[in-house]
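One structure follows; several queries about it will come next.
Complex shown without one protein chain; remaining protein chains in place.
So, chain A:
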Amino acid sequence: MNRRIAIRNMALILGSAAVLPSCLHDNKGKPVVELKYLKLNGEQENLVSNLAETILPKTNTPGAKDLGINLFVFKMIDDCFDQKGQDEFMAGLKEFGDVVDKKYGKSFNELTAAERTAFANDIEKQSKDPNNKDKDAKATGFYWTVKGQTVFGYTTSKYFMTEQIIYELVPGRYNAMFPVKKKAAV
């Protein structure tokens, strides 16, 4: 079975917010998405996917992987980042992996969900701390790139725009003072 997905079909996948088959995730080090410029092995690909899922996890609503947001992240970096941006992404990815290895003695992909969350939170705190923000700068840059693209992909996904917020293609009117009903407490 050919597990490689042609990246050009991504719009379709993302558009339909399909739940991806689990056999997509290959842990043997073979990449599953076809990219033009980025050279990712399966391990690295999973790291990015797991990070995206850590940022937007599956709850009673779909998470980043369910919605294919991880694939969107790859596509954006592959198509829209210039050489320098891609080099920084790759260098950051490596450093990110190394920092995790050093701290936990195992890879990010081997961490539990709770450990991944704790680690991501550490990076958030560290990069907001003016005394500490230069530490692991490449890894931090990589983290914010993945987070930015993940959030962008999620908030522009069909699922989000039609089921989480009210997006109407044809609003038909402008209500200049629309009351906000708070959703259940976050």
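Note that in this section a residue touches a chain if its C-beta (ideal position, glycine included) is under 8 Å from a C-beta of that chain, and two chains touch if they have at least 3 such contacts; residues count from 1.
We adopt the following convention: contacts and distances are computed from a predicted model.
K.L.:
Which listed name, "GMC family oxidoreductase", "Spermidine/putrescine import ATP-binding protein PotA", "Sugar ABC transporter permease" or "Cell division protein FtsX", is the one UniProt assigns to the chain that has been left out?
P.N.:
Of the names offered in "GMC family oxidoreductase", "Spermidine/putrescine import ATP-binding protein PotA", "Sugar ABC transporter permease" or "Cell division protein FtsX", the absent chain's UniProt record gives "GMC family oxidoreductase".
K.L.:
Please output the residues of chain A touching the missing chain, sorted low to high.
P.N.:
Here the touching residues of chain A are 10-11, 14-15, 54-57, 59, 61, 63, 75-76, 79-82, 117, 120-121, 124-125, 128, 147, 151-158, 160-162, 164-167, 169-180, 182-183, 186.
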